[in-house]
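This is the structure I have questions about; it appears just below.
For this depiction, one protein chain was excluded, whereas all remaining protein chains were kept in their positions.
Going in written order, the chains are labelled A and B, and every chain counts its residues from 1.
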Amino acid sequence: MSADARFFGHAGPLSLTTIAAAVSGAFDGDPERCFSGVASLEAATSQEVSFCEAPRYAAALRATRAGVVLVTHALAGQVPPGCVAIICASPSAAFGKVALLFHPRPVPQGRIHPTAVVAPDAVIGEGTEIGPMSVIGAGARIGEGCLIGPLVTVGPGVVLGKGCILHSHASISHAICAEGVVLHPGARVGQEGFGFTLAPDGRFETAPQLGLVEIGRGVEIGANSCVDRGALVNTVLGEGTRLDNLVQVGHNVRTGRGCIMVAQVGVSGSTVMGDYVSAGGQAGFSGHLSIGDRARIGAQSGVITDLPARAEVFGTPAAPIREVFRSLQVLKRLTAESRHVRKREAE
Amino acid sequence: MSADARFFGHAGPLSLTTIAAAVSGAFDGDPERCFSGVASLEAATSQEVSFCEAPRYAAALRATRAGVVLVTHALAGQVPPGCVAIICASPSAAFGKVALLFHPRPVPQGRIHPTAVVAPDAVIGEGTEIGPMSVIGAGARIGEGCLIGPLVTVGPGVVLGKGCILHSHASISHAICAEGVVLHPGARVGQEGFGFTLAPDGRFETAPQLGLVEIGRGVEIGANSCVDRGALVNTVLGEGTRLDNLVQVGHNVRTGRGCIMVAQVGVSGSTVMGDYVSAGGQAGFSGHLSIGDRARIGAQSGVITDLPARAEVFGTPAAPIREVFRSLQVLKRLTAESRHVRKREAE
Partner (left out) sequence: MSADARFFGHAGPLSLTTIAAAVSGAFDGDPERCFSGVASLEAATSQEVSFCEAPRYAAALRATRAGVVLVTHALAGQVPPGCVAIICASPSAAFGKVALLFHPRPVPQGRIHPTAVVAPDAVIGEGTEIGPMSVIGAGARIGEGCLIGPLVTVGPGVVLGKGCILHSHASISHAICAEGVVLHPGARVGQEGFGFTLAPDGRFETAPQLGLVEIGRGVEIGANSCVDRGALVNTVLGEGTRLDNLVQVGHNVRTGRGCIMVAQVGVSGSTVMGDYVSAGGQAGFSGHLSIGDRARIGAQSGVITDLPARAEVFGTPAAPIREVFRSLQVLKRLTAESRHVRKREAE
């Protein structure tokens, strides 16, 4: 399957020289031969470029009908005859570059749709595109070359750096974003955090939520994910952090650089993470924790204590992953023994 | 309580003959007697139709003041005097049919609201209604008799079959839908999947997300749920699959026919399911798994291995449900014993 032309832009055909140059890769073949797109090892035709990075895909590599394969040096010997091998240090990263050559990302058209409602004092950068029905609040400052989709709200005072992309239905308020931030459809940034006090009459009164959200360069926030603004300090997402869909980030949370939160992760208020922390799907963090650099939290884990750098935890409450699996083994053995005892007693 | 006329359309009154004919049910009563609506056993008046399917509701059945009850043959003897019994194989399904007679679903009015922004080359089927502020992209093809609510986006090139319903605030891009697909409010379909490679400078680069979402006939996607488009293959939801609210479906996932995902389920990328797989609320699946037909996954379970057809699993990591509960019993017993030992030692 190559990319469907109804949905993706298309450039090309492109010569082997052009392709190899983009990935700084060595090859042995006709430099003028041209190719039309990218595809998986299984689906690629002789007109298409594919890639193979891991030895576990070696069988698919040997069977591919692709015209070109981006491969590591180690796997190059398994590229079938007639298929050109381009040797790369990281075939998957190289494949991403080649895919962008054939299917460049949409470029903002510098047009503000006539149905958009833009406050008179909002500042819109050169080349920025604003889609139908979007609403830009008073005093907002949007950088150059941003792409704001349809039905988006950018609240009063919000600052967006250059080249940000806000997909349809996203909303952002009370926030300052660096360059290249991406909000996927329906992402919610900057709303009030969940904090309140109990009044004497039994009613809850919302506590002051007077902080902002600070979003670093290249951060991406997934579809329908939520990032609340801070209470008395800011909520901060460090440079390059990526949130998948339906992730919850509470007020005052701070992440370092390059953190990864898989879908449906929840981070409670005031938890602070180092750099490159990763959390599997549906994992949760209590509030006010400190999580060290490069800690890895397994899917569905519930973290209720601070974690040191490079911790690898799993389970609820989260514990070192080896211990958790050892305990599961022990429990399994005890359960099996218990059955034997019962059987013997019944005899 | 009968349905509130401010919110639901209303037909009737309807005669016993009409009602019984709709459900092919046998009855013994005045065929011309008329009824005004539907209600639960507890709330129904003598003007209303109710139903009873399960023996556990027999007491409510005996006490009902409903005018008509749809019942199984087995329960017919417990219908109180003065109440007409209509005998049906499946009273709950029959009740659904009768409810639709009294409260027909809204019918699309074939009107494109003047505030909608429809691309000049989009094709809109006969009788399709498009609500205020909705945005239909270039080259989209929308079938006959669809109902597109307010503030919806249909991206460029998207194809919708006949009779699809897109509720308010839904978004769909990079997708091909069969007939009768329903997106509930705020559902997100077709956005980029969560895939990236690590560049040498420590930045993440998004991997190509060049696939689509293929949605089968009659699929329903709940409020604020997310279905990402494929990377190099398509994400596929098989005919009749139903996702509840806040469900996450990653890129390249494939479900068979009639799968059921209760609220807040998460399915990681490239997992493939057979037909009629069901997952309880907040269950999660790792990526690249194969789940057999009619497997049943308990609420909050975390599936990290392939599952055979008709597996019934629970827990994290998910295991056969009997084993899990047996282990919980064993652990409970050991915990109780441990307390006894401590008590004795303390004496």
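Going forward, a residue touches a chain if its C-beta (ideal position, glycine included) is under 8 Å from a C-beta of that chain, and two chains touch if they have at least 3 such contacts.
Fair warning: this is a prediction, and the values are worked out from it, not measured in the lab.
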Among B:T128, B:S173 or B:Q300, the residue in touch with the chain that has been omitted = B:Q300
Sole residue of A:H73, A:R326 or A:R339 that reaches the chain not shown, by the stated touch rule = A:R326
Ask   = In the full complex, which of B:A76, B:L198, B:A263 or B:I304 touches the chain missing from this view?
value = B:A263
Request  = Spell out, residue by residue, where the missing chain touches chain B.
outcome  = 1-4, 6-8, 38-40, 43, 90, 92-93, 95-96, 99-100, 103, 113, 115, 131-133, 149-151, 167-169, 184-186, 218, 220, 222-224, 240, 242, 244-246, 257-258, 262-264, 281-282, 299-300, 315-316, 328, 331-332, 334-335, 338-339
Task = Using the touch rule from the top, list residues of chain A that touch the missing partner.
result = 115, 117, 133, 135, 139, 151, 153, 155-157, 169, 171, 173-174, 186, 188, 191-192, 194, 196-199, 202-208, 210-212, 224, 226, 228, 232-234, 246, 248, 250, 264, 266, 268, 282, 284, 286, 300, 302, 304, 316-317, 323, 326-327, 330-331, 333-334
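Throughout what follows, only the chains that are shown with their structure count from here on.
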Query = For chain A and chain B, what's the span in angstrom between their mean Cα positions?
reply = 27
